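With one protein chain removed, the remaining protein chains of the complex are shown where they sit.
For chain A:
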Amino acid sequence: MQKPLQKIIIERLQREILDLEGFKTKVHYTKTKLGLRTLEDNFPNQTFPTGTIHEFVSEKPEHTACTSAFISGVLTKLNDQNGIYIWIGKQKQLFPVGLKKFGIQPHQIIFINLVKPKDILWATEEALKCKSLSGVISELEDITFAQSQRLQLTVEKSKVTGFILRTQSERIHATACAARWKIKPLASENENNLPGVGFSKWQVDLLKVRNGNTTSCIITYHHGQLAIVETENTYPFTHQAIGS
């Protein structure tokens, strides 16, 4: 009898701390946004945080492809069909036709090609200030803590969700992002042992979650839905890190 009570008290205290830290709880704070219950349980308030910055680490173009698809899947869940997104990157490699499969309407994305990292950061900040956007995705090689903090402060005001795609992952260091993800491709899932390439399957690692738990799970994408295959919590609950 005692343990659940303790848990309830701890949860209540956690929520109070979150409130103090500026994580405003909405009425339906346990509502799942992505339909990935076990994954979202690791976030503060048990829901995918929006209006913050998410950081995605990818080493190879294969990983970038998976990450882009995952972000598209997430964005479709978070917004309605008419949302407009901005994708800022160094080179035009993303293929809009291929994104349609992951739910997003490719013509709703505005692509901005910039060369200098400084310009990309500036454009990202300007885009994050724009409340009319449903999401901003920015491909950056590297970002410093101060730069990420600046972006975080911008989104706190505008409540736009930002996604930073980091392509140089050798130097992972502290950033002010709400979560750090790493998505790798896994062998595809074939239904009923059918031949050929099956549905996309990814290893999704949550390397860092502010006020939440790190986790790792396998996610598939079929019939327009993200779904968790199996979850293995790599870190026990007691190792939860509060703050970044």
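Couple of notes before you dig in:
Basically, a contact is a pair of C-beta atoms (placed from the backbone, for glycine too) under 8 Å apart; a residue touches a chain by one contact, two chains touch by 3 or more; residues count from 1.
One rule holds in what follows: contacts and distances are computed from a predicted model.
Matching "Amino acid/amide ABC transporter membrane protein 2 (HAAT family)", "Nitric oxide reductase subunit C", "Acetolactate synthase" or "Protein ImuB" against the UniProt entry of the left-out chain gives the name "Protein ImuB". Touch with the chain that is not drawn comes from one residue among A:E62, A:E141 or A:E156, which is A:E62. Within the complete assembly, residues 61-62, 64-66, 68-70, 79, 82-84, 86, 91-102, 105-107, 109-114, 119, 122-123, 126-127, 129-134, 159, 184-188, 190, 195-198, 200-202, 221 of chain A touch the chain that is not shown.
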